[in-house]
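In what follows, a single structure is set out as structure tokens and then discussed.
Every protein chain of the complex appears in place save one, which is left out.
Let's turn to chain A:
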Amino acid sequence: MMLGLNGLSRRWVGLLALYIAILSLLTPAATVKHDNFKTCDQSGFCKRNRAYADTAISNSKWESPYSLDQASLKFDNGILTGVVNKKIINTDESVRLPLTVAFYESGTARVTIDEEKRQKGQIELRHGSKASKQRYNEAEKWAIVGGTTVSKGAATSQDTETGTTKVVYGPGSKFEAVIRHAPFGVDFKRDGETQIKFNDRGLLNVEHWRQKVEKPKEEKREGEEEKKEGDEAVVAESDKSAAEDESTWWEESFGGNTDSKPRGPEAVALDVSFPGYQHVYGVAEHTGPLSLKETRGGEGKHSDPYRLHNSDVFEYEMDSPMTLYGSIPFMQAQKKDSTVGVFWLNAAETWIDITKTSTSANPLSLGIGSATTTQAHWISEAGVLDMFVFLGPKPQDVIGAYTDLTGYTQLPQQFAIAYHQCRWNYVTDEDVRDVDRKFDKHNIPYDVIWLDIEYTDGKKYFTWDPMTFPDPLGMNEQLDEHERKLVAIIDPHIKNEGNYPVNEELKSKDLAVHNKDSNIYEGWCWPGSSTWIDCFNPKARDWWKGLFRYDKFKGTMKNVWIWNDMNEPSVFNGPETTMPKDNIHHGGWEHRDIHNVNGLTLVNATYDALLARDKDEDKHHVRPFILTRSFYSGSQRMGAMWTGDNQADWPRLAESIPMVLSMGISGFPFAGADVGGFFGNPSKELLTRWYQTGAFYPFFRGHAHIDTRRREPYLAGDPYKAIIAQALRLRYSLLPAWYTAFHEASVSGAPILRPNYYMHPGDEKGFGIDDQFYLGSYGLLAKPVTQEGQQGQDIYLADKEKYYDYFDYWTYEGPGTVSVAAPLETIPLLMQGGHIIPRRDRPRRSSGLMRYDPFTLVIVLGNSGDAEGMLYLDDGESFDFQDGAFIHRRFLYTSATSSLVSEDVASTKASGKKAQDYLKQMESVRVEKIIVIGAPAAWKGMSDVEVSEELGGGESAAATRRVPLDWHEKDEGRAAWAVVRDPGVRVGGGWKIAFA
């Protein structure tokens, strides 16, 4: 290009440039309507705080104006309190900011800063606003459910420098919080080493309340002299306010909507440094790599901060810090053998700038020996400053502590982790019945069929279109014959139309969200003019509960579950496609205060509603299933999420993996992307590869836009149909492993799909890997193909361990990258040595029909020769597991004794009736086959093994018997393997198999 340009005259170069410029103007925006969403520069508080950061960082003499009033400090029962003073620049005044630092039993610390004047309501609101004067302090009401028991062991330590206060806390008192007084800051240490620093760069900022000083109106008059005067006035003003840019303090307009901002500027911001940490993860939901990018511009970096402002982003783009549908303000930092994290509990619009600095003396050393510090600058528009700190050291320690606070993922009903068939829309009840029959006819399993908005009568939720769905109950009953479920969509916008009882009640009972003038807010959504339920109002939640009763929402029955969409909330004619920030919710909170938690509140209300649809249900106590698009920290307790409206193209397929992984490490693992892609028609190859990938999404649902061609798996034709069916059946056969992984997540917060850094926190090379993952604790390592025409896959093995191809037992050895053949019919899937994988291999029409099927155990022997695996099992639908009605076994193979045993994991022996009944029910369910991969050569010639089984009731082994063993020699690169033929042992009982 350069050579070519040399030959051109200047004029032509100019023309060419012009031509290119014009072309670029004409090129239509490829995807998202950028204009609909703010950049940091268009979001006043973000702009202000970035400018604040620029000032602080560029000025070497900068000093943070925040200092701790030492006299105010009090430490009492695990909680340190005091007041931070913010000095107002160029005055003697300061603003009092009450500080709380709490230390919890779990080892989590929490720093909270409020503003005294707002706390006490000593401020004036503009425009006669009825909003609350306080900073929003109720996010925890929605997000936090536990883990806040105050530590008894936490204690102040005298062993500290002057001007600091030190608190020793955490398990084994290994953690320290060193609070610097002036300027205020906190250093968190583990084992004496600093892991996290607050306000290290001095970017802490709490925008205090101030009265608006009305400037004399600069009337626009013609003539230059007046203009000059005006200019001078502005200069004088800005002199007074000492370089503070007031232009975004008050009313702000965007896209034709004006935010009245009755409380003026009220942002909170904090810089958090992770010294020595090269990678940070989290702040879901975004596209782009799992390891977050820097956001202050430069080659391959973002130029805008990561944004959290739940939004209905139409045709969202790849690899972008733009906001999406949900927010989890939880960030983890990773360095070799250490993970730490922070959780910024704030429900307002939030931006996070990420920068990395290298302290290496030798820039050529390329990371070796150099120490990278990753810095995050958290900025929220409103609310109190509330930050939790987790000091690890393992990834699970951090995620576990975070989920201890925000709750573990719901243990879903088993059907919910099987395959879901969705489309916008199955158009009639007969259409639904037809799809249901076709799956059976083609022997393809599925569990759930979905209805998008078209089933309703004119987009009025809780109704059915009488023309197209004349017989919903008949339809549901047909589905129930094979234990299948229906999920119907219910959104939070209510059609604003007369003769629609839901709308009339919502309005007459005053349960809707209000606008800034305290009238019921009306906006535009699917039904046209709509109102929105205000789930912050307890009465609204009660009312919502009643709407789902079977006698109220006629046409639903016990196999009907709910999809909550558009709950960001999506408002078609609102600013950034959502509600005006000055709308008012119950309790006087402005929408700006609660925006990001709004979606969660709807799901919360729906969850409660689904627990009480009739008296029978109250008794049976079935676990609700809800899919949500919008979410916040804590939403994991109530259901699943999906990544929203994606497109049917290869890059989106690839993108879905880091997105789902990111959800997994953010405490919300029940996640998936629309299989096949929502917009557009996937090629058959893409569809097939997407099913192979989707078979590994924790939430596995095929979905399609209304304008796309039908693409149910049975329509795919040869050879695609069979390949897709294999992917589906693979998912179904591995359901015991999936269910156990979900159980683990439901008690520990552990991700279900685990990225390399989580599994191998000591392997720096793998910290950036986000296109392959492990399933649960089973050592199943998958790397789905996400490229068109790709025939092979390179898989990174982090450890020195044997890995076997799932489908042909080909043996690989780590560490390093190995190449696996991956023609269309193959999913690159390896089994790491050392695990035992439970399966149920009999294909059934739905997962419910597998309830009494026997199990297959796959023992994968690696370098140590030992293997271990868990199995959790319950009725898959009720809460009876809370009464002990479950089976929880640990299978252990020990090479030293050449024996496999099944141990009970249940900590307390459940003796209740429900527990006993369940065990009795499962009495006949056996292990029908044990496959040993990497079977020892010593077994050659062995023809049987000895089985001894405990009798029911824990009595010791009564009798032993021998069952056949079939041994197969190594073949080329394939491992030796053996099969124990029908050991017949009860899956719920204790037993031992001796391979000798």
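Here, a residue touches a chain if its C-beta (ideal position, glycine included) is under 8 Å from a C-beta of that chain, and two chains touch if they have at least 3 such contacts; residues count from 1.
Keep in mind that, in the parts below, contacts and distances are computed from a predicted model.
Asker: Not counting the visible chains, the remaining one has a UniProt entry; which protein name from "Translation initiation factor eIF2B subunit gamma", "Glucosidase 2 subunit beta", "KIF-binding protein" or "Ribosomal RNA-processing protein 40" does it give?
Answerer: Answer from the UniProt record of the missing subunit chain: "Glucosidase 2 subunit beta".
Asker: Determine which one of A:Leu687, A:Leu830 or A:Ile931 touches the chain that has been left out.
Answerer: Looking across A:Leu687, A:Leu830 or A:Ile931, the contact with the absent chain belongs to A:Ile931.
Asker: Among A:Trp62, A:Trp250, A:Trp524 or A:Phe879, which residue is in contact with the omitted chain in the full complex?
Answerer: Touching the chain that is not displayed is residue A:Trp524.
Asker: Out of A:Asn90, A:Gln122 or A:Asn443, which is the one that touches the chain we can't see?
Answerer: That would be A:Asn443, which touches the missing chain.
Asker: Which of A:Lys356, A:Arg845 or A:Arg889 sits in contact with the chain that's absent?
Answerer: The one listed residue touching the chain not shown is A:Arg845.
Asker: Kindly state which of the options A:Asn573, A:Ser683, A:Ser819 or A:Gln882 is in contact with the chain not pictured.
Answerer: Missing-chain contact among the listed residues: A:Asn573.
Asker: Across the whole complex, list the residues on chain A that are touched by the chain not included here.
Answerer: On the side of chain A, residues 28, 33, 36, 312, 314, 427-428, 430-431, 434, 437, 441-444, 467-468, 480-483, 524, 570, 572-573, 577, 645, 679, 705-710, 722, 725-727, 729-730, 733, 806-809, 841-845, 848-854, 858, 920-921, 923-924, 928-929, 931, 933, 968, 974, 977, 979, 981-982 touch the unshown chain.
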